[in-house]
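All protein chains but one are shown in place.
Let's look at chain A:
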Amino acid sequence: MSDRKPLVGIVLVSHSGPVADSVAALAGGLAGGLAGGLAGGLAGGLAGGLAGGATAPVSAAGGTRDGGLGTSSELITAAARRVDRGAGVALLVDLGSAVLTVKALIADGGELPDGARLVDAPFVEGAVAAVVTASAGADIAAVEKAAQEAYGYRKV
């Protein structure tokens, strides 16, 4: 039996496929490569124990199935299943139908993995904080809190 507990999965839902893919790559890259630096600063002390560890599973669900702008509940549920390791799945969304589709899927139950939750966070900064925190082995509540706190990082 592995001594590592399962990591929280992260799903990034955007109106745009390229936006979701790029933010997933950005967050995964920062969590994997710069854990002690920039990303560590975003996610606070939680990333401290990350060095050498696995990066949390991240999946992008952007745009519609035919590659247009919009939201696809099938892409979202497939992405959530891909990253579900049994520790919960945090879904971050951009706006409009992305928000409403995830809320509708969660409200009606049965389509997303158990423990899936919509995390209220800024999309890019929240994604980085969530992936870094999840990669450190934090539970879903801590991942959610780290992503939410990204609202507080003022830029001026």
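Here, a residue touches a chain if its C-beta (ideal position, glycine included) is under 8 Å from a C-beta of that chain, and two chains touch if they have at least 3 such contacts; residues count from 1.
Rule of thumb we're sticking to: contacts and distances are computed from a predicted model.
*Asks:* Leaving aside the chains on screen, match the unshown one to its UniProt name from "Peptide/nickel transport system permease protein", "Ferredoxin", "Dihydroxyacetone kinase subunit L" or "Ger(X)C family germination protein".
*Replies:* Checked against "Peptide/nickel transport system permease protein", "Ferredoxin", "Dihydroxyacetone kinase subunit L" or "Ger(X)C family germination protein": the hidden chain maps to "Dihydroxyacetone kinase subunit L".
*Asks:* Which of A:S16, A:S59 or A:S72 touches the chain that is not shown?
*Replies:* Reading the full complex, the residue touching the unseen chain is A:S72.
*Asks:* Sort through A:A20, A:V58 or A:L105 and give me the one touching the missing partner chain.
*Replies:* A:L105
*Asks:* For review purposes, identify every residue of chain A that touches the missing chain, sorted by number.
*Replies:* Output for chain A: 64, 68, 70-74, 96-97, 100-101, 103-105, 107-108.
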